[in-house]
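Heads up, one of the protein chains got dropped from this complex, but the rest are sitting where they should.
This part shows chain A:
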Amino acid sequence: MSDKKPISSVNDFVVRFANVNGSGSASANEMFARAILRHGVPVSPRNIFPSNIQGLPTWYEVRVTEAGHLGARGGVDMMVAMNPQTWDKDVAGIEPGGYLFYDSTKPMPSTKFRDDITVIGVPLTAITNSTYTDPRQRQLFKNIIYLGALSALLDMDPKLIEQLIGEQYKGKEKLLSSNVHALHLGRDWALQNLKCPIGLRVKKSDKVGDRIFIEGNSAAALGAVYGGATVCAWYPITPSSSVAEAFTAHCKKYRHDPETGKAKYAIVQGEDELASIGIVIGASWNGARAFTATSGPGISLMTEFIGLSYFAEIPAVIMNIQRAGPSTGMPTRTQQCDIIACAYASHGDTKHVLLFPEDPAEAFEFAAAAFDLAERLQTTIFLMLDLDIGMNHRLSRPLKWDDAKQYDRGKIMTAEMLEEGRDFGRYLDVDGDGIPYRTYPGTHPTKGSYFTRGTSRDRYARYSEEGTVYADNMQRLVRKFETAQDLVPRPLQANAERPTKYGVIYFGSTSPAMDEAIGLLEARGHQLDRLRIRAFPFHSSVASFLAEHDFVYVVEQNRDSQLRQLIVNENGIDPVRLVPIVHYDGTPITARFIAKAIGDHQDHLKVTPLRKAVS
């Protein structure tokens, strides 16, 4: 019997499903999350999955959050324990007063439970086996049956779930009705045999609004479609493969000529990441908008080509869906650990533009913008996503597009301009912004051709090993990078209510956890100004923000506080004033973590002088 009062909460709790991968649970679990959304209650779901196809443990966590906190919360209020393999750990992970939902077909020894939680047993296997004979059906419908039982326990409206089933199996009447039947099998059993609802409840609300539920990788891929990408070359790697797969799906829908049926795009699955980036660079050199999607190990392989893109000034877009490194690392766990690797990728003196979207909506916008930036700056643009944004469904503001927008194809010297007698030097800085003109191959019979090379050359692209010529070019590249500062998305600043000497810098997927942490910190009496960095090179407002605060926390998801290193390095500031707050165990950063880490540091800074304390 519980010696702790059961948790009671409406629209604010965490349910975690523990499953075996390959058991078909993913779609039922996702339906659970979607059903809560249909109640008008925001959710933030996360897949925690192994680098494996069948048989290993997998978890799906749904944070139900009327307040709209989309970061991971930490802790579990209700565990749907469907995996005997992870039972002990799963049961141990439940918050005191929480709930354990399990398949009670086989009796479990009492030692397998806890006294401070509510245990809810539903004989899922027994119900399933008495209804279905086909083994695959038994497995799949078991998932829908527990969904039905949960709907009763959490006081959910079954009509909303039926509606979802209806949408999913539109046109497949047999599947539709059998899924609805399974849903009610579970729901009815719970209503007849259990006390429903429990302390955790879903109540209809209106907090979802017009937001959409989408994975960052799909949004980024659609951004590439809208941004005019015509060539995509990629090599499968978790967690980035779904970018190319989504791009393929979007293109099939939106990029076929209605008359001829022909494709206005080309997608090549390369033999490796070297070929993928090579294809991107060849296509971009020839005037197409091209991109690749990869993750850390792929970036390592691509670095020679990235240096070529920098030095020979060829546009390229690389979407890096970051995962925990180094080496193979934790392929299915999230991190922001390739900041330095991308910012300075390749041998020699190089610097690259990085974009840090915070969510799917920005992933869409920045992906489209990346192609304008790549062609304007004639260099590689990294879109720095991570597994947390890329592979999880996220409640996001709707995607927006301005139909008046034209692509910025950058400085292209055309046949007409050449005919007019314009001086064409491929590496000639005519406008003082460090960006030269380029010609597409095949432009003009006698003018404008040049030889592209990774070796040094003069302003007219003629091979040269002269020191002054080399240095002149390297200096121009610095000027170009300075130009980039004002072209990339600017940092967004949000100030605390009261003036404060303390600031916090964060970026990318840390965003929702940071927003929530600010509230927790304010409750503890800590005021912080916030700066969300959205791109590298850093805009001058980053330096101003640093100058305006005594201490600035830099919150990031890697061990070595890589963004902090980059800020210190690029701004030449005293590192002591930049306090690293790092979370790098592969799980998404939480508000609780940030608030504790910053709060503890703040408390430490505000130590009351001894004399004052004793007086």
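Following the convention adopted for this analysis, contacts are C-beta pairs under 8 Å (C-beta built on N, C-alpha and C of every residue); 3 or more make two chains touch, one makes a residue touch a chain; residues count from 1.
One rule holds in what follows: contacts and distances are computed from a predicted model.
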Per UniProt, the name of the complex member that is left out, chosen from "ABC transporter permease subunit", "Iron complex transport system ATP-binding protein", "Aspartyl/glutamyl-tRNA(Asn/Gln) amidotransferase subunit C" or "2-oxoacid:ferredoxin oxidoreductase subunit beta": "2-oxoacid:ferredoxin oxidoreductase subunit beta"
Omitted-chain contact residue, chosen from A:282, A:410 or A:425: A:282
Listed residues A:59, A:132 or A:265, member touching the removed chain: A:265
Which of A:9, A:23, A:168 or A:452 contacts the chain that the document leaves out: A:452
Interface with the unshown chain - residue positions in chain A: 37, 208, 210-214, 222, 225-226, 228, 230-231, 233, 254-255, 257, 260-268, 270-272, 274-288, 290, 304-305, 308, 398-403, 405-407, 439-446, 449-455, 462-466
